[in-house]
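Coming up: subunit A.
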Amino acid sequence: MSGAPLVELSGVGVRIGSSQILRDIDLQIDAGEIVGLFGANGAGKTTALRLIATLIRPAQGRGMVLGADLTSPDRYEIRRRIGMIGHVPGIYPEMTLGENLRYSARLAGVATTKIPEVLAAVGLAGAIDRTAGASSHGMQRRAEFARELMIDRSLLLLDEPHSALDRDAVDLVEGLIERKADEGGAVIIVSHDRDRINAIASRSVELTGGTLT
Partner candidate 1 sequence: MTTGFWHQVAAVIERDLLRERRRGDVLWITIPFGAIALLLIPLAVGTDAALLRQIGPGMYWVIVMLFGVLVAVGKASSETLPQQDASSLAGLDPAAGFVGRSVSSGVLLLIFELVVGLVAVGLYNISVIGIPWLVLTLVLAAAGLALLGTLTGAIVNSTSAGTTLVPLLVAPLSVPLLLGATQAYDGLRFGHSILSWVLVMATVVLIVAMIGVLTARPLQET
Partner candidate 2 sequence: MSQWAWVAFAYTIAYGSLVVFAVSIAVRIRTTRRSIGDTE
């Protein structure tokens, strides 16, 4: 972990089906950085996050994330240290918020006793038995932040973290982001709200036409 960049992409391209979504991406992110990622609708921001999360294979170039090559089986070993909150919640609507967290905790090998604590930390102490599908979008978001608090992550990838969140939650999220950076992790935030991101990010990059500028 000492000194080595958390994310290192050189000349990376991504194809989905027969279309080239990203091309020639060069990006280096060091520990402690908060990076804003901007771009028009359809510029490939979500694909870029999934690439860095090791969930999508690069078609060209070379990429290292948390010391693992994006094309080697090592990437399965480091996935547990990458947190991602996409714009569609990755939780099961049939299960309660508590059950969703319990599921993630058991997969990650984290003690389930942490669940009430992290739910309280995101202001959902009373919602542990609430069905996820019947909860508002903002509550589902908060539950996802609780999941990222519960599993100790080195890299946090956030897709539009401010959408659907109220004033309190935004403060909560920004506090979490800054704490993650202070602890030696890194955070990448995709957003359209440049002012807000520039206030907390150490730098920002822009995706245009599938390339970083």
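On how the list was made: all candidates are chains of the complex that A comes from, given by their letters.
Here is the rule we go by: contacts are C-beta pairs under 8 Å (C-beta built on N, C-alpha and C of every residue); 3 or more make two chains touch, one makes a residue touch a chain; residues count from 1.
Computed from a predicted model, the values in this text were never measured in an experiment.
Q: Consider subunit A on its own, then decide which of 1 or 2 touches it in this complex.
A: Considering all copies, subunit A is touched by candidate 1.
Q: Over in the complex, which subunit A residues touch candidate 1? Could you list them?
A: 50, 53, 55-57, 73, 76, 79-80, 82-84, 86, 88-92, 94-95, 99, 103-104, 106-109, 131, 144, 147, 151
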